[in-house]
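Heads up: the structure comes next, in structure tokens.
Note that this complex is displayed minus one protein chain, with the remaining chains in position.
And then chain A:
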């Protein structure tokens, strides 16, 4: 869930425009000279995002063809969404049936599917806050979704009073699944989205704020990284053409981070974030930054 990061979210929103909204952005190109750096960034994103078909334009000066990568990514997003809806249903069923332990077990694995594609959800209007807001992210009256149930399960140790929340959560998940079908995905979204996923980890998972009652932050951590890695894998051929050294560095740093995470695996899942020592958290954070820095230069494949 992200609220404080206005600019990247804006970029994503711009690149995720549904067909038809693109014309409006042209007006942004005029005037508004005050902030040329930001401005040009937004324009680029807006142009790149003016529709699913505009991939060639997104490349600007390059003739790179991202069609395959984009098709593959859409497939991935839909797969993840399907799994997300299915497992969320299992989770909400358990909540409604008052099966506390089962609900607790199903909670984190279900969320992983969401965390892998989070930037897409974030760009789709209110869906992200509805599904993933933490307490205080939104007005108390509007708070719903996973973390509200998380609080009930772990802090209050009950499923009581959660039936409605569970029903709405499932509906929101289904709505997400419906919406991703039409979401405009372009090369720019892939590039920004990958960094975005790691920024998610940096700003809320590393600190243990995301899962403050269940301490299942490592599931989200891993899922965000996997989501970013998927994008990297899809863009790799293009990147290898454009900047092989960068491609290699990113690959090495993914491996390094994955190795850092490995010791925290426990059975099918991950240990509680509470068991990590401060220096272990710091190492994870440093390895993440070490990866995110070169990853943020993947934009080089977009030309310009």
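We adopt the following convention: a residue touches a chain if its C-beta (ideal position, glycine included) is under 8 Å from a C-beta of that chain, and two chains touch if they have at least 3 such contacts; residues count from 1.
Operating definition for what follows: contacts and distances are computed from a predicted model.
The chain not displayed here is annotated in its UniProt record as "Deferrochelatase", chosen from "Deferrochelatase", "MocE family 2Fe-2S type ferredoxin", "Fatty acid desaturase family protein" or "FAD-binding oxidoreductase".
The residue touching the chain not shown here, chosen from A:191, A:223 or A:276, is A:191. Here the missing chain is touched by one residue of A:163, A:249 or A:272, and it is A:249. Residue-level contact of chain A with the missing chain is found at 37, 40-41, 43-44, 188, 191, 249, 253, 286, 289-291, 293-294, 296-297, 299-300, 302-304.
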